[in-house]
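The complex is shown incomplete by one protein chain, all other protein chains being positioned as in the whole.
Read from first to last, the chains carry the letters A and B; within each, the first residue is number 1.
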Amino acid sequence: MTTQHVRLTVNGQPMEADVEPRMLLVHLIRDVFRLTGTHIGCDTSHCGACTVLVNGESAKSCTMLAVSADGAEITTIEGLAQGPNLHPLQQAFWDQHGLQCGFCTPGMIMEAAWLLARNPDPTEQEIREGISGNLCRCTGYVNIIKAIQQAAAELRAAAEAPAGTAGAAAS
Amino acid sequence: MIPPRFDYVRPSSLPDVLRILREREGEAKLLAGGYSLIPVLKLRLASPGLLVDLRDVAGLDAIVETDDNIRIGARATHRQIVENALLADRYPIFAEAGATIGDPQVRNWGTIGGSCAHADPAATWPAVLIATRSALVARSEAGERTIPAREFFLDTFTTALTSTEVLTEVRVPRPGRRSGGAYAAIERKAGDFPTAGAAVQLRLGDDGRIAEVGIGLTAVAEAPFAATEAEALLVGATPDEATFREAGRAAAAQSRPTSDSHGPADYKRAMAAEMTVRALRRAVARARGEA
Partner (left out) sequence: MAHAQAPTTPPEVGGMGHAMKRKEDPRFIRGKGEYIDDVVLPGMLWLDIVRSPYAHAKILSIDTSEALKVPGVVAVITGKDLEAAGLHWMPTIAGDTQMVLPTERVMYQAQEVAAVIAESRYAAADGVDAVRVEYEPLPVVVDPFKALEPGAPILRPDKGKDTNHIWHWESGDRAGTEAAMAAADVVIEQDIYLPRIHVASIETCGCVADWDPIREKLTVHMTTQAPHAIRTVFSLVSKIPEHKIRIKTHDIGGGFGGKVPVYPGYVLAVVASLTTGRPVKWIEDRSENLQADSFARDYHIRAKLGLTKDGKITALQVKTVADHGYADAAADPSKFPAGLFNVITGSYDIAKAFVEVDGVYTNKPPGGVAYRCSFRVTEAVHAIERMADIAAHQLGIDPAEFRFRNFIQPDQFPYRSATGWEYDSGNYPAALRKAMEIIGYEELRREQAERRARGELMGIGISSFTEIVGAGPSHTFDILGIKMFDSCEIRVHPTGSAIARIGVQTQGQGHETTFAQIIAEELGIPAKDITIEYGDTDTAPYGLGTYASRSTPVAGAATAVAARKIREKARKIAAHLLEANEEDLEWSNGRFSVKGSPDRFKTIQEIAFAAYTNHPPGLEAGLEAVDYYDPPNLTFPFGSYICVVDIDRGTGEVKIRRFVAVDDCGNIINPMIVDGQIHGGLTMGLAPALYEAITYDENGNNQAGTFLDYLVPTAMEVPMWETAKTVTPSPHHPLGAKGVGESATVGAPPAIANAVVDALWHLGVRHIDIPITPPKVYAILREKGVATA
């Protein structure tokens, strides 16, 4: 069994492993690196429960080979919070009851994080499109949309209130 | 869920890729975004001996305009194409069509070259390339050749590419004045392959009639194809609802869909007509500057 050595940065930490070329990235993350927040919900790349960020772009980690991710920066749900502080998306999902069984939640939050990073003020329709690759069976999506809207507002407010004098100088 | 075993290489130059394709001819498979190939491997529907990952081959994803055409690198992702300002200006059909492919994660990683080489009979880009009368450029160690899109998609999952060729770019002709294009498709739910899709690219003459038109249909035959009969009756015609309907009927008549989980064949045929009509309406409106 030939293996290849892969080195990745996962949630800011360097990680490495010897893997078969056929190993899926999601199995590297879950079974080798033991970051089990990322989940597997299907086998045809539909459900999105395995969504992580690869070099900042949301990806279904079940549809990527670990060897293809060699050298990449991966962000999983475990890497979203900054220390003890929840990311606004995590807080918003909690506030708005945007989760029930929690199984789709990590992938859903990571996809929302990617969405808001490139579209800080999405319309409701843009949010729906943004999460159209993430299936949820429990919530009916209503509160997920509300959670993403809450987080978007909070992230926008934080961005518009810079610490320091730049804002004052502009006015 | 678990792919079979294979070897894996990640060359850093195109010549290396081409050499490997020749040396391991028949057992090597190219890996671009992976969103077509990896699902196939996970279901163990294919068992290539070697995967050749194009990730580190630079320069295959640029989108540039030259004097003759617009060139889209084969490794441009669906998202890059959808968000490209140049294409948005010259050919809105690309953004409109690209936005329907898969879901956001798929669009982040799937590529136009991978999608065309895989040649799913319901794929979106082939219809657009046929409608725009684009060409695909293939490179091998023997050299480069340019294959018109209308001669590229031969059959289900079958293209004109040989096993030692790599798609390097798509070349789209410069649009003329009073051009407009649109893509209309019906799918069962978001992210699905279409049940029927129609891509239309046309140019209006100064007299307001249709001077040139290209129609590519997908999901309604063994491979995406040009609705040549509809095209023929549209050239020189006045673009009105009756003309659109006639063209739709001709497109449906030229379709040869099969019944499957998307619907019965006659439904797909009816949708081929309906999507052709809707795409024509929008294309004409855009050509007139109304949309």
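Note that in this section a residue touches a chain if its C-beta (ideal position, glycine included) is under 8 Å from a C-beta of that chain, and two chains touch if they have at least 3 such contacts.
Every value quoted in this text rests on a predicted model; they were computed, and no experiment measured them.
In the whole complex the chain that is left out makes contact with A, B. For the chain left out of this panel, the touching residue among A:L53, A:L99, A:L116 or A:A152 is A:L99. Within the full complex, the residue among A:A69, A:I131 or A:A152 touching the omitted chain is A:I131. For subunit B, the residues in touch with the chain missing from this view are 1-2, 4-5, 44, 103, 186, 188-192, 195, 248, 261, 263-264, 267, 270-271, 273-274, 277-278.
Mapped onto subunit A, the interface with the missing chain covers residues 1, 20, 22-23, 27, 30-31, 35-44, 46-47, 49, 76-78, 81, 86, 90-91, 93-95, 97, 99-106, 109, 124, 127-129, 131-145.
Operating definition for what follows: only the chains that are shown with their structure count from here on.
Rounded to whole angstrom units, the spacing between the C-alpha centres of subunit A and subunit B is 30. Considering their complex, residues 1-2, 4, 20-22, 24, 43-46, 48, 51, 57-60, 62-65, 67-68, 70, 111, 114-115, 129-133 of subunit A touch subunit B.
Contacts from subunit B toward subunit A in the complex involve residues 1-8, 10, 31, 34-35, 38-39, 41-43, 51, 53, 55, 102-106, 108-109, 190-191.
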